[in-house]
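This report concerns only the one structure given below.
Missing here is one protein chain; the remaining ones are kept as they sit in the complex.
Moving on to subunit A:
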Amino acid sequence: MAARPLLEVRDLEAWYGESHVLHGVTLSVGEGETVTLIGRNGAGKTTTLRAIVGILRKRKGVIRLGDRDLMALAAHRVARAGLGYVPEERGIFASLNVEENLLLPPHVADGGMSVEDIYRLFPNLLERRKSPGTKLSGGEQQMLAIARILRTGARVLLLDEPTEGLAPVIVQRIGEVIRTLKSLGYTILLVEQNFRFAAKLADRFYVMEDGKVIDGFRADELSAKSEVLHAYLGV
């Protein structure tokens, strides 16, 4: 791998109450890289992201961003290290209108997109900016969930299944957005079940199963790996 690892996770374990869910996750994402985490339902992908951003506090292991130790930070300081998080459930706030949702996450670094840039990238949001956030369609909510972290200046994005449950045209649109972000040099850790979608975007892949990363490969190894992959994903 040419790029130096920006986000580094080593031997990460995590628990929901008494239930031990992650059993030593190790992965890294280089600066400017797009890395996809795949695996069956319940493998622990969402949990991995929740542990990285510090929503899930009962965890052990190493999480580093650049030279910052994220494990040592209070939950509300992790984003300030330069992390942007798009949760699986999207997390659009019903009591905030679209624009308030967009403006909610505070700046964490210089160089974030301006509100004008964002509305140019997502014209729908401009039209609906005074509607309650949860009145948007699923696709628009997903766009909003991505848009609001682009404002903050975070350069490392964690995206949890951005295409889940969306119509093919919207999936395509989100693909374009992620490609744009990639070309702008963002570092992206993408969780995806939609392997065909991820295959077109990612530089590298990790496969998760039962709370562990069990395999990893580069995009150019994809065809050679396709058989094992089918076995992993059960498709």
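Methods note: a contact is a pair of C-beta atoms (placed from the backbone, for glycine too) under 8 Å apart; a residue touches a chain by one contact, two chains touch by 3 or more; residues count from 1.
Going forward, contacts and distances are computed from a predicted model.
Asks: Which of the following names does UniProt give to the chain that is not shown: "Branched-chain amino acid ABC transporter permease", "Putative zinc finger protein", "Sulfite reductase" or "Anti-anti-sigma factor"?
Replies: From the listed options "Branched-chain amino acid ABC transporter permease", "Putative zinc finger protein", "Sulfite reductase" or "Anti-anti-sigma factor", the omitted chain resolves to "Branched-chain amino acid ABC transporter permease".
Asks: Among A:Pro105, A:Gly139, A:Pro162 or A:Gly211, which one touches the chain that has been omitted from the display?
Replies: With A:Pro105, A:Gly139, A:Pro162 or A:Gly211 as choices, the missing chain is touched by A:Pro105.
Asks: Sort through A:Val78, A:Val177 or A:Val191 and give me the one touching the missing partner chain.
Replies: If we include the chain that is not displayed, A:Val78 is the one touching it.
Asks: May I ask which residue of A:Gly39, A:Gly54, A:Gly139 or A:Pro162 touches the chain that does not appear here?
Replies: A:Gly54
Asks: In the whole complex, not just what's shown, which of A:Gly91, A:Gly175 or A:Gly216 touches the removed chain?
Replies: The missing chain is touched by A:Gly91.
Asks: What subunit A residues would touch the chain not displayed?
Replies: Touching the missing chain: residues 53-55, 75-80, 85, 87, 91, 93-96, 100, 103-106, 108, 149, 152.
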